[in-house]
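Left out: one protein chain. Kept in place: all the others.
Going by the order they are written in, the chains are A, B and C; count residues from 1 in each one.
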Amino acid sequence: MSKSAVLLIACPDQKGLVSTIANFLFEHGGNILHADQHQDAELGLFLMRVEWDLDGFALDLSELPARFGPIARRLGMEWRLASSSQRLRIALFVSRQTHCLVDLLYRYRAGELACEIPLVVSNHSEGRWITAGCDIPYHLVEVPAGSREEAESRQLALLEEHRIDLVVLARYMQILSPTMVARFPNRIINIHHSFLPAFSGAKPYHQAYERGVKLIGATSHYVTAILDDGPIIEQDVVRVSHRDEVPDLVRKGQDLEKVVLSRAVRWHVENRILVYGRKTVVFS
Amino acid sequence: MSKSAVLLIACPDQKGLVSTIANFLFEHGGNILHADQHQDAELGLFLMRVEWDLDGFALDLSELPARFGPIARRLGMEWRLASSSQRLRIALFVSRQTHCLVDLLYRYRAGELACEIPLVVSNHSEGRWITAGCDIPYHLVEVPAGSREEAESRQLALLEEHRIDLVVLARYMQILSPTMVARFPNRIINIHHSFLPAFSGAKPYHQAYERGVKLIGATSHYVTAILDDGPIIEQDVVRVSHRDEVPDLVRKGQDLEKVVLSRAVRWHVENRILVYGRKTVVFS
Amino acid sequence: MSKSAVLLIACPDQKGLVSTIANFLFEHGGNILHADQHQDAELGLFLMRVEWDLDGFALDLSELPARFGPIARRLGMEWRLASSSQRLRIALFVSRQTHCLVDLLYRYRAGELACEIPLVVSNHSEGRWITAGCDIPYHLVEVPAGSREEAESRQLALLEEHRIDLVVLARYMQILSPTMVARFPNRIINIHHSFLPAFSGAKPYHQAYERGVKLIGATSHYVTAILDDGPIIEQDVVRVSHRDEVPDLVRKGQDLEKVVLSRAVRWHVENRILVYGRKTVVFS
Partner (left out) sequence: MSKSAVLLIACPDQKGLVSTIANFLFEHGGNILHADQHQDAELGLFLMRVEWDLDGFALDLSELPARFGPIARRLGMEWRLASSSQRLRIALFVSRQTHCLVDLLYRYRAGELACEIPLVVSNHSEGRWITAGCDIPYHLVEVPAGSREEAESRQLALLEEHRIDLVVLARYMQILSPTMVARFPNRIINIHHSFLPAFSGAKPYHQAYERGVKLIGATSHYVTAILDDGPIIEQDVVRVSHRDEVPDLVRKGQDLEKVVLSRAVRWHVENRILVYGRKTVVFS
């Protein structure tokens, strides 16, 4: 497969935006592979993702900012450039339950996620066996009560050392400090085991059982300073009945958590997600 | 189709319950058509629905309480008897949005709901045309601000006059008084246009839009004194995306509301629902 | 809501297409509201739908062909222009089962389908009551065995008289002749009550019951000369179990049929569908 580049753009809506962007790429010989845009009428906002073939593209990507910058400034654009040749570097965080970890590592191994996973960080040792099978370093960083600050400074050192772009909380059961969150804005993805905003916080399957709901859900979202409140990336649900006790909800929910988290990670890796306000656009 | 009867039973779990109930029916020549039971281990509760053919059943149903009563008392049962020859009488309440009304009346006309619908009550006139086509009386009971008490006394008179067993709030946008609710315990079904407990209260589609969820839902439940808090009967969801604005959520949600409400009504009519605590069992 | 226009385009894939189309619209003051495109890599095909605001658009739509034609010829485009001010005219065909008819007419009445429905054609009289309530003429055209040709010539006369653009077979149980189909290429939509290609032909719910499937489906598709073989527009499924007998499949299936057919009709009305080969693109 040949290489491609992606531009993610957000700016005030106005006439001629598609034309301007398409012309810029065409002038340099870029063949558009995918383009998807969205207007938020209420906010007067234009959001676009455009992906083009680097084969035949006359501009070196390192020069693109200098050429595209003036256009972007004139139109008030926030923009981001990504290239398929630069693979995102992801750290997986996990606690005792390893279903999401095993699932993500399998997909990574199978080539489904076009990223690098240079390390797994955990406050427990349950996930070690699978990382061993995949030759990925497993860093045990315990978080005894009252020692979060110290643990996070060790975690941050690891993230820095490995030049990590994205942290994935694959059922990591510690709450991150605001400081840690602020270091990775819109670059920490969590999986919460409920259909948010229902049942935020602790023990969502127990909450769901108590309320007697007929469907349970899972939600992947970017982490913000407020617990379970960040922009939602993906959600899904599965049917339950009065026959399902909490362990059944856990079992059924785990199958959801895996697909809902892995979709979010894949979309982030493929530069399909734009956060605006408290929401996400997921470009197709 | 021959006639059948249904027993709904709840009692402390203990050995020999199935045997006792099955023996009682067998002794009088009853052929069991369906039986479904559920144990709530936590509460030590046994719940059962059993339906049998009245063809060949030696006992007249009017005599059943005298014969079954002693057994039930001995085992601490709460129980309810229903017969397919006694059709439940339902009043539909509706406001301006008539999609659920049209849907329920179509199903009623098509023979999908084995009940009687002797009247529709509304505080608006939008639904009149469809009731006219179905020859069902349409009672306009307006509810100007501050006059709920008066309106409810007119509504209660109608319900009494028509010997109504079940009230279905088919997108009726007034909140019922505790007095009204207490008159029909577990006999008022509402459709709420969200996946409860998320987005209870007013304007749930607007709330969902603001939060940026990726699925929207609908919930049918029995009405209790606390708004949107009663035992959930059925829920379903549909996928939405950033492209969907509030009117799209409304349109997609209406298709959910129709099926989620009509399932609840059908299950109630078929005596499939047992409420216990804040939950429902829906027997299959 | 202001008026808008839509261009649907298919042509050999090549560089500069998005740029050319966006420039054409921008030069005449068109503000793009939505644009969606698709490349079929295998066929080397580019497919696009672009919708723009007519408010501020300097070109009268009647002049557009003269101006856009040369561009289109140069790039080998097949294209179609539609305007929200010209509402499509739809004829609904129905037989005995009226759930889809009632559903479509309710949506039409509620403003969900931006079209005209000047008539309903049926070989039975079951649907007359609902059309009466909606003030839509109901034409009874019986089709006794061996008289299809005569019936179709009456139907065609009606379609011509009412300048019909699209025929919707809303559970119309007669097979149309190849002649009739050829008169409305990709302009007859049928609902088939199975998940095609499984269970094509007669009595699909019986076939599904015999095979013991765990889900049943519905499929809306354009009608071609080969039965149940045309390009699929939309499909959906619902779960069934061993408890569901044929009448249960019918009841559950009808809820599917309604949503699957109504989506197809809405997408056609909104000019979202492009047929290519044996497939459809449904633009979002």
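Convention: a contact is a pair of C-beta atoms (placed from the backbone, for glycine too) under 8 Å apart; a residue touches a chain by one contact, two chains touch by 3 or more.
All values reported here derive from a predicted model rather than from experimental measurement.
Of the options C:Lys3, C:Arg96 or C:Arg278, the residue whose C-beta touches the omitted chain is C:Arg278. Checked against the full complex, the one of C:Lys15, C:His38 or C:Arg154 touching the unshown chain is C:His38. Residue B:Asn23 is the one among B:Asn23, B:Gln86 or B:Ser153 that touches the chain not shown. Touch with the chain omitted from the figure is made, among C:Ile130, C:Met180 or C:Ile232, by C:Ile232. In the full complex, chain B makes contact with the omitted chain through residues 15-19, 22-23, 25-26, 29-37, 39, 56, 284.
The missing chain lies against chain A, touching residues 99, 102, 106, 110, 112, 129-130, 132-133, 241, 243, 251, 255, 259, 284. The chain not displayed touches chain C at residues 38, 41-42, 195-199, 210-215, 217, 231-237, 241-243, 245, 277-282.
Everything below uses one rule, namely that only the chains that are shown with their structure count from here on.
Farthest from chain B, judged by the mean position of CA atoms in each chain, is A. With centres taken as mean Cα positions, chain B sits 41 Å from chain A.
Inter-chain centre distance (chain A to chain C, centres taken as mean C-alpha positions): 37 Å. Residues of chain B in contact with two or more other chains: 241, 243.
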